[in-house]
Each structure stands twice: as structure tokens, then as C-alpha cells.
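Complex shown without one protein chain; remaining protein chains in place.
Moving on, here comes subunit A:
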Amino acid sequence: MPPAPQTSTRLDAAHRIGREIAAVHAGDVDKNARFPRESIAALRDEKLLSALVPVELGGMGMGMMELSTICTALGQYCSATAMVFAMHQIQVACLVRHALSSSDLRAYLQSVASEQRLIASVTSEVGVGGDTRSSICAIEQTQDRFVLAKDATTISYGEHAQDLLVTCRRHPAAASGDQVMVLLKQGDFQLERTSSWDTLGMRGTCSPGFKLTSSGHVSQIVPGDYGAMSSQTMVPFSHVLWASLWLGIAIDAVARTGSFVRAQARAKPGVVPPAALRLAEVSNMLQVLRISTHDVADECERLMSSSEGNEAMLAIGFSLKMNNVKIYASEQTVAIIQAALQICGIVGYKNDTKYSLGRHLRDAFSASLMVSNDRIYAKNASMLLVHKDP
């Protein structure tokens, strides 16, 4: 089935923003570890921050597949722009899929569309050892108001977002895994920076630690429990959209390598440059990464469209698959860029040529660390003790 005309228009817009804005500032964003404000502003202008918001609430009503292709497009020009965009969409997805029963949260999603508000995620916490499925902080409720304080190890673009979506325990006596999500709007919270963000890559995501203090109305607590939201939405959207943008980084690396090899070939027509064989290998790796990412995005979109599908997303088999796509994409992206660098050689290693791959590689190294692959492997190891069908 060919994509709807609208779909290609949106994808075209993402490529235009990537080419004309994100790519122009990507070097400076990386060098100065600064927020990619120009490209996020351009995405706002195209109303892409409300891509997932249902049409009746003023958004685009986009599905996972199309959003995946947009993340891949942005990843080809500026990894930080693509990651900020993806992380925001993951937050919107949680609200769109779990909060529509609340009239206040529906109204909030309308404001995401009309005001193009940017939402940051506060799932990390000092003391939980990187496990987003357990919290120390808890909602403290008095009548219809609550207060919430959280010591977050990292909040990506925390100083640039209007609003925050925070995980915490349901009440002060709740078990560590009995979590809810809470929306904090500008004015509800204060952030006190507790660490720096001078990193190897993904520098423009601006993700230092913060101490969060906040208060709000109980209607800002997303109905239901975070455990189900995590399995049905947070994890699938995170892993698929991250994989999609990492794929974008790999695509640009292979594109640069291709133009390097073609330049060699043009210099000596009639002789296939030895590097062309390596390029053929990298092209093969890229194709498998692309297929793997698309396949899972497509499956997620189908499952999300029915109640049986949403039920199936709570099963261990689905979690295994979602974890595997993240592990594979994170490792394969680095492998592809490294192979591309081997082909381009010194001109790829240099930071100031049209074949430079340093930023690609540094950004891609974050992939196996943002939710550590070792932690994910350990979860899969545990699930495989009871899961039977390979």
C-alpha cells in the first residue's frame, strides 16, 4: 500500500528541516553541548510536536510507523534533534494511550497541539540503579493537591521543556514497583541542577541531573498503573523510536561512505576500488537494521490498534522482542559506523571533511548505554527461564 499523500508531505517536511536547519547547526550543537533550539523551533512550526495527538484534539493522529520514519529522517542530520524529538513523542504517546479518559489530560493534549509544548521525561532516579520500574519518590497527597520531590540522575532537555512527565510511587507506603505517572506543567515545578552534561556524544540533548520539587492537582496523575503503561507504551515507543533514529545516524554514515567510494571510482574508471567490497558489506548490515526496525514498528502499530493486541503487549514474549530490537539496533549502529570509518579512513576520522564520522560514532556509542544493554540482557535472561517459544 503506498503511503497517504499526507504521509510523504510530513516526511518531506522532516527532511527539509533536517537538511536546511538541523544539519546546519549540528556541529555547533555538538561542540557546545547546547540545545538544538533552531530545529526544535522548526519542528514546532510544522506542528510536529503534536504528531501523535489525535486529530480531534488538534494533532496529526500519526501512527508508530510514520513516526519511526520521521525519527530516521531527523537522525540523518542531527542526532540530538532526533533524540529530543523522539523522547518528547514517547511522553506524548503515554498520555495519548493512557490518559484520554481524563478530561483534564485531554485538555492538556489539546494545548500540546495548539501551543506545541515540549515534554521532558523524569524516569531516572538516584538510588534505583537505573531501574525505571522502581521508584523511591512518592506522591504525597492532601485532599485534591499533591507534592512530589525527585532526585533525578538525568533529565534530557529538562531546562528547555515546558512540562515534565514523572514516574513515582503511588503513595508514601506503596511498594517500589507500584508506580504512577504524573504530569507537571510549567509553574508546577522547580529544577535544581545537580550535575553537568559534558559527554562523549549526544551532547545537544542537555541531560544533566536535577533535583525536582513540585506540587499540583490530583487530576494531573495519569490514571492506571505505570507498569502496564511501561510495557504497552513507554518501552515499545522508546525502543522503536530510538532504533529508528540510530538507523538514521547509520544511514548518513553509509551515505558519506558511499560518496567517498564513488569519488575513488570516478578517479579511476574501469577499476572497482577495493573499498567498494567493504561498502557492499556495510550496505548489507544497514539493510538488516532497517528491516528489523521497520518490522517491529509495524507490529507495534498493528497491536496498538486492537484490544487483544494491547493485551498481547503485556506478555513476556512481546517484552523480549522489544528488548531485542533495542539491543540489536544499538550494537549494529555502532558496528555500521565503525565499518564505514574503516572505509573512509583518515578523511572520515578528521572532524572537518565531508566524510567526517566522528560525531556519528560518538553519538551512536550512547545507544548501548541509555538503558544499559547489560541490564536489558539480564531482564531477557530472566524472562527466558519461563518463556518457551524461541
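To be clear about the criterion, contacts are C-beta pairs under 8 Å (C-beta built on N, C-alpha and C of every residue); 3 or more make two chains touch, one makes a residue touch a chain; residues count from 1.
The definition used in the following text is that contacts and distances are computed from a predicted model.
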{"item": "Listed names \"Peptidase M16\", \"Peptide/nickel transport system permease protein\", \"SRPBCC family protein\" or \"Acyl carrier protein\", matching UniProt entry of the absent chain", "value": "\"Acyl carrier protein\""}
{"item": "Residue of A:Ser50, A:Gln91, A:Ser231 or A:Ser330 in touch with the missing chain, whole complex considered", "value": "A:Ser231"}
{"item": "Touching the absent chain when the full complex is considered, from A:His15, A:Arg133 or A:Lys211", "value": "A:Arg133"}
{"item": "Listed residues A:Arg16, A:Lys185, A:Arg362 or A:His387, member touching the removed chain", "value": "A:His387"}
{"item": "Residue in contact with the excluded chain [from A:Gly130, A:Pro172, A:Pro274 or A:Gly317]", "value": "A:Gly317"}
{"item": "Those residues of subunit A which, in the complete complex, touch the missing chain", "value": "133-134, 170, 174-178, 225, 227-228, 231, 311, 314-317, 379, 382-383, 385-389"}
